[in-house]
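Removed from the display is one protein chain of the complex; every other protein chain stays in position.
Naming follows writing order (A, B, C and D), and every chain is counted from residue 1.
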Amino acid sequence: GGSTSSGAASSSSSAASSSGGGALTGTLTVFAAASLTDVFTDLGDQLMADNPDLDITFNFAGSSALATQITQGAPADVFASANQTQMTVVTDAGLAEGDPTVFTENVLEIAVPQGNPAGVTGLSDFADPDLTLAICAPDVPCGAAAEQVFEAAGITAQPDTLEEDVRAALTKVELGEVDAALVYASDVQAAGDQVEGIEFPEAEDAVNEYPICTLTGSQNPEAAQAFVDLVESDTGQQALADAGFRSPSS
Amino acid sequence: MLPLLGLLVRAPWSQLLPQLAQPQVGEALRLSLVSATLATLVSLVLGVPIAWVLARSRIRGRSVLRALVTVPLVLPPVVGGVALFLVLGRQGILGRWLYETFDYTIPFTTTAVVIAETFVAMPFLVISVEGALRAADARFEDAAATLGADRWTTFRRVTLPLVAPGVAAGAVLCWARALGEFGATITFAGNFPGTTQTMPLAVYLALQSNPEGAIVLSLVLLAVSLATLLLLRDRWLGRSGVPT
Amino acid sequence: MLPLLGLLVRAPWSQLLPQLAQPQVGEALRLSLVSATLATLVSLVLGVPIAWVLARSRIRGRSVLRALVTVPLVLPPVVGGVALFLVLGRQGILGRWLYETFDYTIPFTTTAVVIAETFVAMPFLVISVEGALRAADARFEDAAATLGADRWTTFRRVTLPLVAPGVAAGAVLCWARALGEFGATITFAGNFPGTTQTMPLAVYLALQSNPEGAIVLSLVLLAVSLATLLLLRDRWLGRSGVPT
Amino acid sequence: MSLRAHVVVRRGALLVDVELAVADGEVLAVLGPNGAGKSTVLRVLAGLLAPDGGRVTVGDDVWDAEDRHVPAHERSLGMVFQDHLLFPHLSTTDNVAFGLRTRGVRKAEARTAAARWLARVGLDGFGDRRPTQLSGGQAQRAALARALVVDPRLLLLDEPLSALDARTRLTVRAELRRHLAEFAGCTVLVSHDPVDAMALADRVLVVEDGRVVQEGTPAEVARMPRTDYVARLVGLSLLPGVGRGRSVELDCGGAVAVAEDAQGPVFVAVRPGTVALYLARPDGSPRNVWPATLVAATPHGSTVRCDLDGEVPLTADVTATAFAELGLQPGTRVWASVKASEVAVYPR
Partner (left out) sequence: MSLRAHVVVRRGALLVDVELAVADGEVLAVLGPNGAGKSTVLRVLAGLLAPDGGRVTVGDDVWDAEDRHVPAHERSLGMVFQDHLLFPHLSTTDNVAFGLRTRGVRKAEARTAAARWLARVGLDGFGDRRPTQLSGGQAQRAALARALVVDPRLLLLDEPLSALDARTRLTVRAELRRHLAEFAGCTVLVSHDPVDAMALADRVLVVEDGRVVQEGTPAEVARMPRTDYVARLVGLSLLPGVGRGRSVELDCGGAVAVAEDAQGPVFVAVRPGTVALYLARPDGSPRNVWPATLVAATPHGSTVRCDLDGEVPLTADVTATAFAELGLQPGTRVWASVKASEVAVYPR
């Protein structure tokens, strides 16, 4: 089974919905990182259930594609990025309404195939040249995070591949093609039975923050704000926690 | 070829029905087929004449034209999407004018999907039709000219039927490439269920949360497209070279 | 076509030199060209005979063969990568045997890049060569047979030269598709500078952190591949249909 | 090595059923109208078309039988196609050398032999040209050289001289004749030109509508045609009838006086040159005098060929001078006469 992020301090999870019942109308377009697909789809369904006249559309893609689209004038109301870098692209373009807030965090875990055939125990195994290992490329958030933890742990990693995204790394773990990969806890959770997660303490040195904001071009700022509120509410945080994310520590 | 067997053997068939039951899947499949077909039609209309110019005419700048046509072949699709924004986006060269004049924006619409797919897939049509035209016997065109057919009539009534197998092959490649298009589409058209979410995008999303489901989805796409190709085969492939 | 202009105009040329100075870029470019060329060669060796079987022979199961060949066209590349794993991966049908017998694994090597590119790009060659073969005049093959040429000699010395423009077009498409290959490569071969990081992977990663640099990179890829194609053009394109 | 073939094959509406035999070194000319099935027979002999029935053997080898079909490339052939089919991507020399190369002859040697044959058919200096750069007659000669340069067991020539001009035709025909005289294999030649057949063939086979209608030596066929087509070909008028001693009652009506006794069904053959035309009924020795109408006149060198319609349909060759003096023109009513001794009679 997937690991639970026991290190994550999930805040109190009272199920109080922050949205006013049935007040919102119109359409709402949410641009969100692909890793948020399941959580946000569920939250969107909830909001639509509470507001029958509200219609929410999601555009899930890589954060960088989303940022490009928003700067190109895409009709978006909310942007939830999987990292600060891509959020910066949007804020620098002056398209964010107010300051983005961090609504959740993700930490690295070691993902190993079911049964951990190579007997990986901790981060130090990543220095073993005999193992087949995958980490993310330094250009993408999980890769940047990986660099930080290796630096913190004083380890010179010996990866066989620098993955373009977490998903690609996980696929290889699922198929048993790599002995271990360094990915996010939420991804281990999503991967199901085929993958086991191993936590390690150095992960705290590279916490990945997910910022969210409403956008200046929004046609429906109320609904946008309501969605952001819902994500940040206890309901939202619980849903994120169930998916392996953790609440922002700061 | 062999890899496909591996895929078929290992596919989690139990997920097939639940996946198919999702309304989004049907929508994505429909959108994929429709937009790939439209993109192929647009490519045929624009691409076949371009191929003809490349193969037959002697105008200057043919090599420049060929280079331009070849570009989307080697451009990473994501960059292709960015390039499309630069021209057709709301801030783009043409897009701005469209927006200001007609208050119409292309990105994030089904039109954008078709444009992105056409952009990426048309070169496949052009190059293979050009190859077919070059291999064809141009003397029949002479014969048509002596019968009073102008270049366009000759092209339509003689050249094109003669290279029909080549055009069919090009159209198949174009359609398949359009059907599988991902990078330019997700960049330029976004990923909106019902309007711009084609099957490859749906597969991509499914991969995030449910990898096995994603494989089932792509097998569905595969089956549908193979069925389409097989159905069209007899009508399209035309004249066989097998001596009778 | 137009979009390219947009790209050229807006490209951050100032980044060109710093980007090119990175050793990784040169390595990725070299790897891309080498592996795409190898993949094209492998595709020619395997694909041209397959195309011939599809166009000329009358063996049973031709339509099954055609369907199998067409599969990678419409399979999302990532899924193609997974399929390759299932056969050639460490746990794959063939791969396990390779691993246990020779202690050799294909994934994460340059070989894997070539295999992934071949898998994805070969159908383009096969389909367009088949189209060219079908449009070709089979009577010359009769003439060769009466001169004592067996099917293989006939194919090599008569059929192939006659459809050379079609084969050239197919090879160009195959090469371009291999050069632009992204999904199957990163899935099956991974991404490691120097061994498996091709240009499209480099561009994709650069896009994540430095979008403008990425565009410059892809323009470099573009320029190199266009130059290659233009250089080969005269030698490859062969017989022009322009009446002389 | 002799060829024995019984070819049964359906081509659209036409059922071809032809039996033929060619001895070693023999040349068989196949004559027949357009669409008779001549090229079809050649395609079957070449193995390019599987017959629906029959049998093809060469020497002791069975090439086609119910359970056997030797593919073309395993038969030892030399073939000239009606439309040449020179390989467009090869030079003329390489076209001619092709058959030798597939037989394993080294390149230089094959090209030398090819050049020799090109010279023999008058294409010296054309070796480097592509077929598209040859004139029609030059292409046909290259195709002939390509078929002759190999030393096959069976030579199949489908109208190999049709595109040649009169002079070249003479020299190439002589060259071909010289080659065939020494050639040890069997030759089947299709031609529309009776002169080719007479000059080149040892035996003639006439095919009409997919069937053999006459067979024999060129002289026999020329003297005693058995169908209208053959008669036209060799320039005779053919009149079927029934012999009644020194007279033959024609099937078309009327009678012809003949020099020899004839009984039962016979053919009467009249040479156009022996037919004289008069404006008034002539007196004199010829006992065969018929009224007729001139329907068509074709100048033909110094003579004019006159097609006559009447009780007895005939063709007459008269000198251009006579033609002019008589003031003949289509529609003129004339009297045609032939001496009994000039008329050939032979059994049907």
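Basically, a residue touches a chain if its C-beta (ideal position, glycine included) is under 8 Å from a C-beta of that chain, and two chains touch if they have at least 3 such contacts.
Remember, it's a predicted structure, so these values are computed and weren't measured experimentally.
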Full-complex contact with the absent chain, from D:Ala21, D:Ala199 or D:Leu326
D:Ala199
Among B:Val158, B:Ala184, B:Ile215 or B:Leu229, contact with the omitted chain is made only by B:Val158
Chain B positions in touch with the non-displayed chain are 139-140, 142-151, 153-154, 157-158, 161-162, 164, 239
When the complex is taken as a whole, what residues of chain D touch the one chain not shown?
12, 32-36, 38-39, 82-83, 129, 133-138, 141, 158-159, 162-170, 173-174, 192, 194-195, 198-199, 218-219, 222, 228-229, 232-235, 271, 296, 298-302, 320
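Convention: only the chains that are shown with their structure count from here on.
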If you average the CA atoms of chain A and of chain B, how many Å lie between those two points?
34
Averaging C-alpha coordinates per chain, one finds the centres of chain B and chain C separated by a number of Å equal to 17
I'd like to verify one number: the distance from the centre of chain B to the centre of chain D, where each centre is the average of its C-alpha atoms, in whole angstrom.
57
Residues within chain A bordering two or more other chains
62, 68, 171
By the touch rule stated above, which residues of chain D touch at least two different other chains?
48
